[in-house]
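Worksheet for the structure shown next.
Yeah, one chain of the complex is gone here, protein chain that is, but the others are all in their spots.
Note that the chains are named A, B and C in the order they appear, and that numbering of residues resets to 1 at the start of each chain.
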Amino acid sequence: MTGQLDRSDPASAIAAASSRVSNTGRWGEDDVLGTLNFLTDDLRAAAASLVKRGASFSLCQNFDTNGPQRGWRRRTNPVHTMLSTGLDAEFGPAEFPHGLGGADDTIAMPLQCSTQWDGLGHIFDHGLAYNGRRAGQVVTSEGDLVTGIETAKHHVAGRGVLLDVGRAIGEAGELADGFAITTEHLMQTIEVQGATSEVRRGDLVLVRTGQLARVRRNGWGEYAGGAAPGLSFTTADWLHSSEIAGIATDTWGFEVRPNEFDEAFQPLHQVAIPHIGLFIGEMWDLEALAADCAQDGVYEFWLSAAPLPVTGAVGSPVNPLAIK
Amino acid sequence: MTGQLDRSDPASAIAAASSRVSNTGRWGEDDVLGTLNFLTDDLRAAAASLVKRGASFSLCQNFDTNGPQRGWRRRTNPVHTMLSTGLDAEFGPAEFPHGLGGADDTIAMPLQCSTQWDGLGHIFDHGLAYNGRRAGQVVTSEGDLVTGIETAKHHVAGRGVLLDVGRAIGEAGELADGFAITTEHLMQTIEVQGATSEVRRGDLVLVRTGQLARVRRNGWGEYAGGAAPGLSFTTADWLHSSEIAGIATDTWGFEVRPNEFDEAFQPLHQVAIPHIGLFIGEMWDLEALAADCAQDGVYEFWLSAAPLPVTGAVGSPVNPLAIK
Amino acid sequence: MTGQLDRSDPASAIAAASSRVSNTGRWGEDDVLGTLNFLTDDLRAAAASLVKRGASFSLCQNFDTNGPQRGWRRRTNPVHTMLSTGLDAEFGPAEFPHGLGGADDTIAMPLQCSTQWDGLGHIFDHGLAYNGRRAGQVVTSEGDLVTGIETAKHHVAGRGVLLDVGRAIGEAGELADGFAITTEHLMQTIEVQGATSEVRRGDLVLVRTGQLARVRRNGWGEYAGGAAPGLSFTTADWLHSSEIAGIATDTWGFEVRPNEFDEAFQPLHQVAIPHIGLFIGEMWDLEALAADCAQDGVYEFWLSAAPLPVTGAVGSPVNPLAIK
Partner (left out) sequence: MTGQLDRSDPASAIAAASSRVSNTGRWGEDDVLGTLNFLTDDLRAAAASLVKRGASFSLCQNFDTNGPQRGWRRRTNPVHTMLSTGLDAEFGPAEFPHGLGGADDTIAMPLQCSTQWDGLGHIFDHGLAYNGRRAGQVVTSEGDLVTGIETAKHHVAGRGVLLDVGRAIGEAGELADGFAITTEHLMQTIEVQGATSEVRRGDLVLVRTGQLARVRRNGWGEYAGGAAPGLSFTTADWLHSSEIAGIATDTWGFEVRPNEFDEAFQPLHQVAIPHIGLFIGEMWDLEALAADCAQDGVYEFWLSAAPLPVTGAVGSPVNPLAIK
């Protein structure tokens, strides 16, 4: 369908897609959960049976100064500093009685600097936030007063499915930067991978492009905001009709970059977050999990990925655990 | 056994307990996981079967400025600030094309400010860190170079057991500040609660004192560092012999405060972290989970509590999910 | 004149005062300096002749965690952390060749946490900023795009005058909390102090209440936002007609607290900053300077108090130096 996009008119494409896929009002006017509503207790209970061997895979990059950020929108890499160290304990003045020593630390970081969830207050369409609310009434300098990420803190655990598009249709397991993953590519990947990768209502879908493996070899380069493989704008309809609870990729920005219009910035976000109410994860490290899935042919698993409940946050770092 | 402690001599008591319960070298000289070694894939797989209804409970307090910290050791409450808001998107200069608006945010916080795991580099005994290493060779101003919390990022998911000591033996569901929970109290709680609360090798044990419920009613007061119910120093032997993978409480400091010696500071930490290699969680919110357990009489569940992998951190915020 | 204020109607009082004292447009529609326009090179040159002995007085409180802030509006005390220490240099792994060792550090702090200047973008009156601009067009999440404190970085040095109202009319050198300093009190202080304390066009006026001395004895208490001596709302006319370049006090909030209306918050700020365009300093430490002035009877001096030019800041920490 990419071929059918009018590259010169993102605004119309966004408007049309938004009206086709809107979940506004679907769960009531007070709703703050969006697509997490699809992830019911029943589905969560069923998902637990996917744990067979007990093997656990963190899908989180480490948070440190050696990260992809380059300062765009004041997004730095995390700055972790020590408040006291083992050297203080061993050689400094005694702080505590009976030989006790302690180390403490602190961090300063943008909430979108590495492996994360976008909250529903992260993106707006013409001043509208999720569920038809005015952006300025939702997110002020006090934070997201309505859909702050803390509202999702109980919910994000259920069936995870890996769609390793990089392995299924890429070269040497990786998609090239600028590769737009269409719904067809997703279906093709499911077919290649087999029955365990069928996507169902309430799923947490992980899409591996292989870009993270590439930047690990070559250096971060323009990983944060540069060219990347990713979801095509045209997947908006599938993102809606599949009734998934959330989706995450191994890239900075989830959707293909450069975007599929002449002058555009993250148009799929503009449809997916305020209109679908979709939870989007970015910069997840899917490498170890994907290698395991390739080996045993099982692409479904238990996934716990509860955001850190920073009150009023429009995004959150997360250490997702996939268990097979 | 509290009565048998010589209140005037914490150093000797710590030395004696440490030699009884030491796991130094137990998992090899390069080990960085400590008691997480008890949590094997097999046990993790078995634990998944505890998910019945799919009900999910976040055990995390929200991270915000309305927290318990009062600045001790430069531990402030989290400071969450917006880099851009819905007001900017709605009324400010347009930053993006086609009506896209975005909100971003950042946080600065001590890693021990709220619901957290202590890492193995958090506490030292006479300049010794976990597994017999010199504190100054483990934790420098660069962070924990050996047992940084990121080394535990794959591991912390398995069987959780709630010991609601507050409900079992407290008044109106709460233990008084200064109440020292002994091994006997723990056994008594298990007996009251029934078979589902039996503690086994590899478990993640949650001890509810009820103090958090109390400060919620009365205000934070001295929650951060003041008097509190908590584990007695005398539980060190049980913490070791039970071969649990980790333990967490709803209090600031895990162990009873004031501590059970005339002049002391967190003596049980000094035994538990560097000698047992035990993962200790603090300030967990067990209220909703405990209410549910009291109602259905089931005190075991699946627990995902993977730390945020901040490279070199000696502690980590965490959003633990208990699923029943 | 305090007696004449209608305590029930701050809005009308503010509107009336604002229209009497407005400097809007006085220095052109592009002006960003406000009352700093009064501080000309000629006046600055003349002020240098006030340096006689070369004695230098810092009027700055130290920036550290032992400060007055209690978290109101996320204003914490500064958090200063080390990136590397002398212990690292002496006992840690060698970072540099030939025996070089280095220590580095970092700070996180609200710009209004201690000794500071309010910038012209700090306060608005009904959505209007200084010089008739719309608040939302001046200060966005990107900062103050027009009157950021960096625009004042060259200017703040000239004649300083201390009005030690605490010593002149207080008890034991201090005014009580809630004491409203009127224009009459200021004039009385000048008369008591003598000719060197005459206030002239372009001056930087320092008003000592003695409250800082009191909290130094008694603990911070409610210094940040509680009751305090300070300028009466009725001084607005004098602040305007005196044509001073700036004014600073030893209190948190410059004006008397509780404010002189039944329900109000810093009404004098609302007149002084957006309408007069006045630079207001707060939490200055005037103790040593005041003791010296009391001794030699000279209340005028050279004052350098250039703000730290944080781009887009609405306030700035400052280390003011008074030289006699």
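Observations, loosely collected:
Everything that follows uses one rule, which is that a contact is a pair of C-beta atoms (placed from the backbone, for glycine too) under 8 Å apart; a residue touches a chain by one contact, two chains touch by 3 or more.
Note that this is a predicted model, so its numbers are computed, not measured.
Touching the missing chain, out of B:Leu36, B:Leu50, B:Ala108 or B:Val199, is residue B:Ala108. Although one chain is not shown, part of chain C still touches it, namely residues 10-11, 14, 40-49, 51-58, 60-64, 66, 73-75, 78, 80-87, 89-91, 96-112, 121-127, 129, 134-144, 150, 153-155, 157, 261, 263-267, 269-270, 302, 304, 306-315, 317-319, 321, 323. Against the chain not displayed here, chain A makes contact via residues 65, 71, 74, 76-77, 79-85, 87-88, 91-93, 108, 136, 140-142.
Although one chain is not displayed, its contacts with chain B can still be listed: residues 79, 81-83, 85, 87-88, 90-92, 106, 108, 141.
FYI, only the chains that are shown with their structure count from here on.
Touching two or more other chains at once are residues 81-83, 85, 87, 90-91, 106, 108, 141 of chain A.
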